[in-house]
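What you see is the complex with one protein chain gone and the rest in place.
Per-chain numbering from 1; labels A, B and C assigned in written order.
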Amino acid sequence: MTTLRDTTTLADTRERPPIERYQGLRMFMANKAAVLGAILLGVILIISYILPLFITTDKLAYVASRHTPPLTEGGPILGTDYLGRDVALIVMHGGSTTLEVAGFAALLIIFVGATIGAFAGYYGGMVDRVLMKVTEFFQVLPGLLFALVVVALFGASTATIVIAIGIVSWPPIARQTRSEFMKQKGLEYVKAAKAIGASNARIILRTILPNTFPILIVQSTLTMGAAILFEAGLAFLGLGDPNNLSWGYYVGLNRQYFLTNWWAVSIPGFMVFLTVLSLSLIGDGLQDAINPKLRGR
Amino acid sequence: MSKYLLETEGLTKTFPLADGSSVHAVENVSIQVNHSETLAIVGESGCGKSTLANLVCRLLDPTSGRVKLNGEDITSLNTTAMRPYRREMQMIFQDPYASLDPRRTVGDSVSEPLLIHGQAKRGAELQDRVASLFSKVGLQEDDMERFPHQFSGGQRQRVCIARALTLAPKLVIADESVSALDVSVQAQVINLMMDLQDEMKLSYLFITHDLAVVERMAHRVAVMYLGQVVEIGPRAAVFENPTHSYTRKLLDAAPIADPRQRRERPLLTGEIPSPRWPKGEAPQLVNLVEVGDGHLVAKE
Amino acid sequence: MDQPLLSVRNLTVKFGEFKAIDGLSFDLYPGKTLAVVGESGSGKSVTALSIMRLVELGTRAKVAEGEVLLRRDDGSTIDLLKQSERAMRSIRGNDISMVFQEPLTSLNPVYTTGDQVIETIRQHRKTTRRDAAKRALEMFEKVRIPRPDKVMQDYPHQLSGGMRQRVMIAMALSCDPRLLIADEPTTALDVTIQAQMLGLMKSLQQETGAAVMLITHDMGVVAEVADDMVVMRNSKFVESGSVYDIFEKPGAAYTRALLASVPRLGSMKGKTEPERFDLVDREGM
Partner (left out) sequence: MLAIATKIGESLLLILAVLVFNFVLVYIAPGSVIDALSAGSLGDASEAQIEAVRERLGLDKSFFGQLFMYLGNVLQGDFGYSPIGNRPVVEMIAPRIFPTLLLAFSALTFAVTIGIAIGTAAARRPDSFLSSGLTVFALIGFAMPVFWTGILLILVFGVWLDWLPVAGMNDLRMSSRAGFFERAVDTAEHLILPTVSLGVIFLATYARLARASMMEVLQSDYIRTARAKGLHESKVLFKHGLRNGIIPIITVLGLEFGILLSGAILVETVFAWPGLGRLAFEAVLNRDTNVLLAILTMVSVTVILANLLTDIVYRLVDPRIRTGGRA
């Protein structure tokens, strides 16, 4: 073996970078905006899920005179709404409704989109053409309007809302997964796997899918954000559960009083904004952290 | 044992296009590769040399014709039936970056063939086998834990060579495997391939456009033009007595890295013809005749 | 010997802390072909862009020091590194023009080839569009494009690689530059097309008297067309001299190692078995 080395390793013994471990996590942590997003999301989750366990007062009770502005002495910290209810309390309880609807919708979207995209991208040909026509069809449906129709026809339950959001929101994920699969499929490392004798299933699951994960994960955070906005829009138009006042629904309820009571509309809206922003920041940070080519720059 | 390690018989691949025309990428190619021999396939873009590599490696299904490995017909085997033959035959690609899974350590990529073929289990033994492969191709042992992007082009190509050799194949198909490398690295990788050939009794099907490299490392040469082999024979015969007009044109065109051998270039304009044929038309098949010992040339 | 047309003196270009070119000097004489040779990462392409003063546009690069002296027709010299952007624009494409490696991506995909050549001519010559079109047609004929009037109406993607590169050359020579910088002009082309292109460039050079600075990694191309050569490695100057001298008796150890790894067509005459490269140990150079 020594003879081999003498003739072959000369120019290639340049210094190698250190072996990397947890570098993705470190890249993420170095992205201040992404860390901020993660902290923000943590706080929102605590407010929506942990705090309500300790505060058991009836959220719909009358606590102070109607339209008490925030920070008024004797009134609740974020003021009261048009019925004299505590805005802070209602907003605190509203988070879980929004997050659950959006979470289920996002799961549905990712699952349907990724599956259809993977099939179309990997198999190509006729399968691809048919699936892409179907995708195109769902993409031209104006999302919110379609959801309005579905919810109006089938009633405003959590399930219908989740399905309505899901039906119109999967096409972009499908397109992206498809193009990623097509791109990866053509790369030589996939050919190499075939040449080694790997089966189709192994290639899809062990070779291509891990390489599309980063994109899917980033897309999930963005999809989750979009689903929250979608739910908020629907609820704002009055299509939500009147017993679980989600943030969007609560903005809708308070809308007609906004000239006198600006806080009851702005605060729940602001919560929607913050939640979506935190998810987008995380997604943006992940996008950089997960790309091995950007690592170690 | 069969006389030839690899044999193709009338191998043909046609890609139909949407408008009814079709690309005749490989047309009636019959070649043989002996044991411990390098057969170089040379030609310009569109001549079908890469398609031929993919057909031999069964990454593409031929339109017609046969591929035989050790005398056994492997043309119509499915993925599972093909697996034992894959141990005998491996491929190295042009772009050493794209041919490694970016999300896996190179050690993982090199050990994957052993796992797929059930020749090893995860653990110390596998580690050792991969480590010895790494040192065989001139890499360090702790390189196993690195990712492809942490290597230079030449090092990545060494990793690819290590992966191709894990199953101790008899035939390695190298598709433009040294073309993307800097010239000094290219020379080292070629030396490595030749060392490995001696040590492991390998045969290479070496696909390239670079005539100077071919002259250096091939035992036999096949020249492809528009999907067909127009000249094939021992390297010395083809280079010193090029008989087909296309072979001569190629050799005349190749620049020689020696200023004393400068030639006048005639002012020509010409294009490389396309292997795409309109509907209903097909290329005329060439007829190979022997002009010397094992030196066959298409009649013109 | 003539005065040099272009003199590069101690040129240093930095990308942040990294020196992409470190103290490079060489001369280029009128009517001659100078090859700048090196492997990837040697800084040869950055050299070309620095002379054109294009390296700082849209990148983090900075020309840190040095001079690039261009001799004008009246015998005076100007330092290109000290010229205003406005003055540089009148030099680019006019006194010095460039041809790149990838003819497909180097031509704008949304305009016809004719339009792109006409644009160059009208940028530097005060002519009507019609006269510029006539000149463009002449140039297309000069680079031996068959059916030039038709090709002028074509978009780049409709042409073959060789035709595209002919269009690039027509464009580069349309304003009679005194220096043509060709950055790997034949690397993306097939060997028979490369041969045509080398022949064409040689004959056009004799016809126009332009100097050529040829940037390449291909020793075969250097040996074939260059008069002089500069060898670069890892951003640094290694050696320069006439092509004959360096191929015959390379002065630097690196050049020797590089030439040893270049396969020379015809060197295997009379041998039947393959032969390994006789590599020189480059460790510690």
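Everything that follows uses one rule, which is that a residue touches a chain if its C-beta (ideal position, glycine included) is under 8 Å from a C-beta of that chain, and two chains touch if they have at least 3 such contacts.
What you are looking at is a predicted structure, and each value in this text was computed from that prediction instead of being measured.
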{"item": "Which displayed chains the hidden chain touches across the whole complex", "value": "A, C"}
{"item": "Given A:Ile39, A:Leu141 or A:Ala159, the one touching the chain that is not displayed", "value": "A:Leu141"}
{"item": "Options A:Gly79, A:Gly113, A:Gly166 or A:Gly225, residue touching the unrepresented chain", "value": "A:Gly225"}
{"item": "Which residue of A:Ala105, A:Leu253, A:Val276 or A:Ala289 touches the chain not shown here", "value": "A:Val276"}
{"item": "Selected from C:Asn108, C:Gln206, C:Ser242 or C:Thr272 as touching the chain missing from the view", "value": "C:Asn108"}
{"item": "Hidden partner chain, residues of subunit A it touches", "value": "33, 136-137, 139-146, 148-150, 152-155, 172, 225, 229, 232-233, 236-239, 248, 251-252, 255, 258-259, 262, 265-266, 269-270, 272-274, 276-277, 280-281, 284"}
{"item": "Subunit C, residues in touch with the chain not shown (by the definition above)", "value": "49, 52, 54, 57-58, 60, 85, 88-94, 97-98, 100, 102, 104-110, 119-120, 123-124, 155-158, 168, 171"}
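Following the convention adopted for this analysis, only the chains that are shown with their structure count from here on.
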{"item": "Chain pair, most C-beta pairs within the contact cut-off", "value": "B-C"}
{"item": "Chain closest to the middle, measuring from C-alpha centroids that were averaged per chain", "value": "B"}
{"item": "Most distant chain from subunit A by Cα centroid", "value": "C"}
{"item": "Inter-chain centre distance, subunit B versus subunit C - centres from mean C-alpha coordinates, in Å", "value": "32"}
{"item": "Inter-centroid spacing, subunit C versus subunit A (mean Cα positions, whole Å)", "value": "50"}
{"item": "Intercentroid distance (Cα basis), subunit B paired with subunit A, Å", "value": "46"}
{"item": "Interface hub residues of subunit A, defined as touching at least two other chains", "value": "7, 10-11"}
{"item": "Residue numbers of subunit C (touch at least two other chains)", "value": "276, 279, 282"}
{"item": "Contacting residues of subunit B [partner subunit C, same complex]", "value": "38, 44-45, 182-188, 190-191, 194-195, 209-213, 215-219, 234-236, 239-240, 249-263, 265-272"}
{"item": "Subunit A to subunit B touching residues, read off their complex", "value": "1, 3-5, 7-12, 14, 16-17, 19-20, 187-189, 191-200, 202, 207, 210-211, 292-293, 295-296"}
{"item": "Subunit B partner contacts - residues on subunit C that touch it in the complex", "value": "39-40, 144-146, 160, 162-163, 190-196, 198-200, 202-203, 217-224, 243-244, 247, 257-277, 279, 282"}
